[in-house]
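Up next is chain A:
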Amino acid sequence: MRSIKKIAGRLLLICIVLWLFDTIVEFLYRPYNRYTPYAIRELKECQGSIDTLFLGTSTAYRGFSPDVFDRELGTFSFNAATASQPAQGTLALLKDEAERNPIKRVFLGVSPRMLVKEEAHIERKTEVYDRLLSLKGKFLYLAEGCTSEEWLNLIFYAVRVDKYFNIGKLKKNLSYKLSDAYRENRAPMATYKGKGFLAGKEVYQGQEYETIVKRESAWKVDDENQQALIEIMEYCKEREIELILVFIPVSGAEIDGYKDLGVIHEYFREMADRHGAIFWDFNYYKGLKEEFPNSMFQDKRHLNEAGGHAFTQLIAEVYEKYKGGEGIEGYFLDTCPYYENLIDE
Partner candidate 1 sequence: MTINSMSFLLFFLGTAVVYYLPFLKKYQWAVLLAASYLFYFFTGTDNFIYILITTVTTHFSALALSRKNKQLKEYKERCKKEEAAEYKERIKREKKRIIFFDVVINVGILIFVKYSNFFIFNINRILDGERGIELKALNILVPLGISYYTLQSIGYVLDVSKGKTKAEANLLKTALFVSYFPQITQGPIGRFEKLAPRLFRSHKPAWQNLSFGCQRILWGFFKKTVIADRMNPFVDEIFLNFQQYSGFTLFLGCMYFSIQAYVDFSAYMDIAAGYSQILGIKLEENFMRPFLSQSLAEYWRRWHITLSSWFRDYLFYPLSISKPAVKLSRMGRKYLPARIAKLVPSIYAMFVVWFATGFWHDASWRYILWGVANGIIMISSMCFSGTFQTWKEKLHIKDENRLWRLFRRVRTFLLISLLKVFPAADSTGNSLQILKHIVTDFQISFSYQAWFPGLIKNYLAYILFGLILFFAVSIRQEKEPVRNYLARKSFVLRWCLYLIILCSVLAFGVLGTGISGGFEYAQY
Partner candidate 2 sequence: MEKLMEILKNLRPEVDFNTEKSLIDGGVLDSFDLVSLIGELNEEFEIEISFDDMEPENFNSAEQIYQMIVRLQSEE
C-alpha cells in the first residue's frame, strides 16, 4: 500500500511537470499566425450554445461560413472542420461537441478524399485532437482513432515542435502572444473570419470546362473510414440530430480528376439512404457552372471568400426550403451539369 502511494505521488509529480512544460512550450511555439489556436479558443467560448455544426475537411472550413448561415437562419453555428479531417476524427469531434451543446443539425462536407486511404499524416489528427475539449473526448479519440505510436504527438505539443532554436520566429510569436490582440483572440491574418471559417483571397486561374468526359473511376473506399462514416450517421440518428452530407462544389478541373463523379455520388446517396441521413450533392446543382466558375475558387478544390459566402447563402436557402416542407428537387439535376451536354448527345 505504501509503495502504491509512493508510485502515485511520483506519477502525479511527473504529470504536473509535463503539463506545465508542455503548456509553456505550446505558448512559446504554437504559431500565432495560424488560425487553429484562435478557432479553439472561440470554440471554448461558444460551448453550451452551438446548435449547428459544420464538419469535414478543408473544403468544409472554406465552404461553410457560420456568420452567413446564422444571419440567414438565426442559428448558432460553428465550423469545426479541419485539414484532411479523418472520418474517425469527425466522429470524435461530433461526439465531443454533442456532449455539451444542444446540437440539432450537422452539415458534414463529404468528398471522395475523405474515404480513401490516405497516407497517415499526423497533422490531420493533431488538428482534431486539439479541438476535442473534454478529457473523455481526447481519451476516446486516442484509443479509437489513433495508433499508440501517434499518442505522444497528439498529447504533447513539445513533440510536435521541430525547431526549438529558431529565435527569430520565437520572438515574433512571443511579441504577438503578449499583445492585447492575442488576449482578445484576434487573429493577425485577414483570411480568418471567425468560428472556424477561412476565407481565401486568391482566385483559381485554371482551365474552365464546358463539358467533361466521364472515364472509368478507380475510386476505392477504405473500410475503416467507411465504418467511421456509418458510425457518424448512426450516432446522429440515435440522438435525433439532423445530419446532412454535403458535397461542396468543386471546380471543373477537380471533377475532371474524379473521372466519374456519378460513382461517388451514388455511393454517398446510398449510404445516406441506408443510415437515415440526407445527401445534397452541390456538384449536381443546376447552377453549378454559372454560379461557381473558377472565380469562386482559390484553387481547384477549395472555395475562396466569395465562393464560401455564395455557397453558404445557397445552402441556407436550400435548408430553409427543405425545413419549410417545400420541395428542393428543383435545385438539383440528375447528373453533374458538366456531364449534361454529353448525355444529350
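Operating definition for what follows: a residue touches a chain if its C-beta (ideal position, glycine included) is under 8 Å from a C-beta of that chain, and two chains touch if they have at least 3 such contacts; residues count from 1.
Picked so that all candidates are chains of the complex that A comes from, given by their letters.
Note that the structure is predicted; figures quoted are calculated from it, not measured.
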item: Options 1 or 2: the chain contacting chain A in this complex; value: 1
item: Of all residues in chain A, those that touch candidate 1 in their complex; value: 3, 6-7, 13-14, 17-18, 21-22, 25, 31, 34, 36, 58, 83-84, 120-124, 127, 147-153, 156, 158-166, 299, 301-302
